[in-house]
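Here's the structure we're looking at; comments come further down.
What you see is the complex with one protein chain gone and the rest in place.
Chain naming follows the written order as A and B, and within any one chain the residues start at number 1.
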Amino acid sequence: MRYMMLIHHDDAAMAKADQKALWTDYAAFNEALSKAEGGSSGERLEPAAGGTIVRSNDVLDGPYADTKEQFAGYFFVEAADLEEAVAWAKRCPSSRYGSIEIRPVYVPKGDWK
Amino acid sequence: MQYMLLILGDEKMMNAATVVDDTGMSAEYAVYNEAMMKAGVIRGGERLRPTSATTSIRVRDKKAVVLDGPYAETQEQLGGYYIIETKDLDEAIDWAKKCPAAQFGTVELRPIWPTVRQ
Partner (left out) sequence: MTEAGEAVRTAERVARDSYGRLVAFLAARTRDVAGAEDALSEAFAAALRMWPTDGVPDNPDAWLLTVARRRQTDAIRRRQTRKAGEEHVMLMADEIEAAAAEGEAVPDRRLALMFACAHPAIERGMRAPLILQTILGMTAEDISAAFLIPPATMGQRLVRAKTRIKDAGIPFAVPETEDLPERLEAVLDAIYAAYTKGWSEIGDAGVPEIAGEAIWLGRLLVGLLPAEPEAKGMLALMLYAEARRPARRDGKGAYVPLEEQDISLWDDSQIGFAEALLREANKAGPSGRYQIEAAIQSAHTARRATGIDNWHAVVALYDHLLARTHSPVVVLNRAVALAERDGPADALAAIAPLADDKRMQTYQPYWAALGHLLGRTGDRQRAIEALTVAIGLTTDGAVRAYLHGRIVALQDG
């Protein structure tokens, strides 16, 4: 199963963390992810305040939802089941400063890409 | 600039309203995809399974908490996304407006944080 792992951050909690250790852990995590089959480090997003919302023809400033934690990035894993995906979520350094949301990717019958 | 284009909408409505063909995509999305591919802006994208299939994890005081469902209970849910490459935000907004979800839900554009890749 392919899972999209959505990272939600509490920026304040992240800012308090030892930055050097955090990003060293992130580098190690990405390294481990790249060794795993089907795993890929995704992208980190600019803070949610820099987002833009489009609804019908209206264009608004972000963020979309005013929540304590904001969507901050994502990665993908290929896992046999949810348990394996959870193991990856636990390894992700962001799980200590926010939440990791695991969403199974919809697999269409035909490949459109 | 690279943007993540997040498709947000009431998933109950999204699942009910769109007629899904063999590819798992509605006709409107097929057209939209085609247009983005022709324009050469699309860098990737996925459709996600509903939030009922979602799990969230957080680690606090070394303890992992595993929860059913998405991070936040919102009226609209993330149903999928695209990664697009455009000249600027205006061009990205043009694409967001064309996205079928903009008509019945919300499209959020988030610039991607440039990282140094090894």
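Here is the rule we go by: a residue touches a chain if its C-beta (ideal position, glycine included) is under 8 Å from a C-beta of that chain, and two chains touch if they have at least 3 such contacts.
A quick note: this is a predicted structure, and the numbers were derived from the prediction, not measured.
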Next item on the list: May I ask you to list the residues on chain B that touch the chain which is not drawn?
Entry: 55, 59, 61-64, 66-68
Next item on the list: Identify the residues of chain A touching the omitted chain, counting contacts across the whole complex.
Entry: 21, 24-25, 27-33, 35-37, 81-83, 86-87, 90-91
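Just so it is clear, only the chains that are shown with their structure count from here on.
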Checklist line | Separation of chain A from chain B, taking each centre as the mean of its C-alpha atoms, in whole Å | finding: 13
Margin query: For a test of understanding, state which residues of chain A touch chain B in their complex under the given definition.
Written below: 4, 6, 8, 43-46, 48, 50-57, 59, 62, 64-65, 67, 69, 71, 73, 82, 85-86, 89-90, 95-96, 98-110, 112-113
Notebook entry, point to check: Contact residues on chain B for chain A in the complex?
Noted result: 2, 4, 6, 8, 22-25, 30, 33, 44, 46-49, 51, 53-60, 64, 66, 70-72, 74, 78, 80, 83, 89, 92-93, 96-97, 99, 102-103, 105-113, 115
